[in-house]
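With one protein chain removed, the remaining protein chains of the complex are shown where they sit.
First chain written, first letter: the chains are A and B, and each begins at residue 1.
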Amino acid sequence: MGAQYSDATEAYIQSVIDDFEAEHTNVKINLEIVGWDNIGTRIRSMVGAKQAPDLYNGGSAGEFVGDDLLYKAEDVISPELKADFFQVFWNNNIDPDLDEVYQIPYVASVRALYYNKAIFEEVGIEEAPKTWKEVEEVSAKIKEHYNGDVYAWGVDATLTEGQTLLAYYGWNNGGGFVDDAGNYIVNCEENVEALEWIYDMYQKGYTNENPSIETRDDMQKLVAADKMAMLVTANFFPALYPELEVGIAEIPYNDARVSSSSSMAVQDALIFFNENAKATKDTPEKMQAIQDFLDFFYSAEYYTDFMVQEGLLPATLTGAERLAKENPEQAVYIDALEGSKFYARSKQDWQDCSTGVCEAGQKVFTGMQTPKEALDELQMTLEN
Amino acid sequence: MKTSTSVKKRKKGRLSRYEAYLWLAPCLVLVTIFVFVPVIETFVLSVSEVSRAGLVKGFGGLRNFQFVLGQPVFGRVILNTVVWTIVNVGVSMVLSIITALVLNEKFHGRKLARTVLLLPWATSQMITASAWKYIFDYQYGALNALLLKLGLIKTNINFLGSANSAFICMIVVGITVTIPFMTFTLLSGLQSISTDFYEAATIDGANFWDKLFRITLPLLKPAINVTIVLNTIYVFNNFTIVFTITNGAPANQTSTMMVYLYYLAFKKGDYGASAAISVIGFVILLAFALLYMKYQMKEETAS
Partner (left out) sequence: MRKTGKQKFYLGRIFLYLFVVLGVLYILYPYFVMFVSSLKGMDEIFRIPGTIFPEKWVWTNYIDIWRDIPLAVYFKNSAIIAVGSTALCIACAIPAGYALARMQFPGKRFIMSAIVVTQMFSAVVLLVGIYKLMVTLHLQNTRTGLILLIAAFNQAFAAWLLSGTFATISKELEEAAMIDGCSRMKALIRVILPLAAPGIVTAVVFVFIHAWNEYTLTLVLIGDPMLKSLNVGIHAFFGYTNTEWWYVFAASLLATLPILCFFQILEKQLVGGLTAGGVKG
């Protein structure tokens, strides 16, 4: 069972399965594709009823590993496949409490600053801002030029993407979600300062008006409609609006705290349910078939075409090589992948942290709490 | 001879005493398996320790209830649910009585008006709520476009911008979908009132308002009571409208209990807490239904 990335997802994966089944006539694979809104609902219902699928993309291992429902990745995949994944991706998937890997990368995307070239030209801005100070200067110019009709900067604190607050702004101020040992540090000074900065941008009228309800999609539309100048979003954005002239730059950072920008990558993972979550027995033959299918699925050809179709990036070395060869303009993203930071998705209570950050952001932008209060409260909840 | 007939009679009596169960059997079997079994499951979950993946890990006592009641946002959620239910049912009731009275009159285009009124009921709430979400949109919404064109506003209104205004918008949508069923129930009630009453009243010189408050409303009362109880349950349990339009954002400030329990179960993976809210919601509804029926019975015996 997998998540729906676009309305062509299902057809593509089915075609891969058909090709695989044509080669392995004794194997039959059932596919189910579910929209992101509902996939969490469905998988939990299935697990509760011991009906989990063998392969699942749509959540992270942390949600299930505590109940001993998952295979270790290395028990399922071939050593060749393991070696093909980018090292940063593999390392990001290590469960810090168990020191084991229970999920493999499925798709990747990187985030960057996108800006509307027409607006920049109109206002007379030549270069994308690199630091927070420059962001403020550029924003002030845009606000003045358009008399407030065009938003300079997009902020997202909704439930779908609100956790990016600590990534886009926290990381670029030296903060983040976890320290090197994997402990939560959501209320660290750097994070508080980062939230205060973006809240200050909001109060000065440089951002969209309702960060707590305006989603990434809404804001992408605003950029496309020449109503918003700058937005940090994912690399699939330009492809959605082919007629829009967008510039790409690194996510701005606070040069008072850090010396360079932290680029950010997101990976969706594939996990493997074990017999505790299923009603059937996993025979050695079946496990071999799964391993074969994964090798097939992740082979450079099929995997990269899938990623190109969805506007996403491959997480394998062979895939990246093929992509760079066939779509040179995507190569810049591949380079960014290697040095990127990731969410701490392998932590078992990552979901609590992620929704917690969204909620904290919503409380800040609706004026219910100050950044410090909101993050302190979240830290306390996470520590309990 | 004598005894045998009495035995036969008694046997027949006992059979017919229990015959009702035979008639009820299909209904009871269906409801027991498909409603009560999941209900019991939910009650068990509410007092269980449930893991992140949704598996029961043993008895948890009242911990789930303590957790839910300890959430700072829970007060707001309860308040939202109460406001949502009372305003929705209250306003719908008043509007439905007026609509039913109007539709009970004969006028040109009555058939058409009735058909139109059926529309919101015939449309799935997921569709209705999506349409309104699009209508209310701040940037490209249809309502803002219309108001701009008509010259009624200069800049777009941010209907869903704050928790309070979004909540008002959702109540408006809720009322729109509640009115049809209410109106048709009341209309049925109106049509069962014998015209003799009105004719007698006209002879006595009663005016429109006298008739309304002395005859129509009192005789409509049973229909009104049923409508209130049924719709309170439906509106309280309504999930789709809030889920589709705001999904509780920002920070669950617009969540009702139904949306909040869905959020806890499927966003946060906390089935125990979610089940606890189901139980709390059930207790609230049950208390309401019992109190309302008791109050109605008292009033009936008093009059």
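One rule holds in what follows: a contact is a pair of C-beta atoms (placed from the backbone, for glycine too) under 8 Å apart; a residue touches a chain by one contact, two chains touch by 3 or more.
Since we're looking at a predicted model, the values are computed, not measured.
> From the listed residues B:84, B:167 or B:262, report the one that touches the chain absent from this view.
Candidates B:84, B:167 or B:262; residue touching the omitted chain: B:262.
> Considering the complete complex, identify which of B:62, B:86, B:102 or B:168 is in touch with the unshown chain.
Of these options, the touching residue for the absent chain is B:102.
> Residues of subunit A in contact with the chain that isn't shown?
1, 3-7, 10, 32-38, 41-42, 44-46, 48-51, 217, 220-222, 224-225, 227, 236, 240
> Kindly note down the residues of subunit B that lie in touch with the hidden chain.
That gives, for subunit B, the contact residues 16-21, 23-24, 26-28, 30-31, 33-42, 45, 54, 98-99, 102, 105, 107, 109, 112-128, 130-132, 134-135, 139-142, 144-146, 148-149, 156, 176, 184-185, 187-189, 191-192, 208, 222-223, 226-227, 230, 233, 237, 239-240, 258, 261-262, 265, 271, 275, 278, 281-282, 285-286, 289.
Note that in this section only the chains that are shown with their structure count from here on.
> Quick check: how many Å separate the C-alpha centres of subunit A and subunit B?
39
> Along subunit B, where are the residues that touch subunit A in the complex?
51-55, 138-140, 158, 160-163, 166, 246-253, 265-269, 271
> Show which residues of subunit A lie in contact with subunit B when the two form their complex.
40-41, 44-45, 47-48, 62-64, 66-67, 69, 157-159, 209-210, 212-213, 218, 221-222, 225, 227, 277, 348-349, 351-352, 355, 359, 362-363, 365-366, 368
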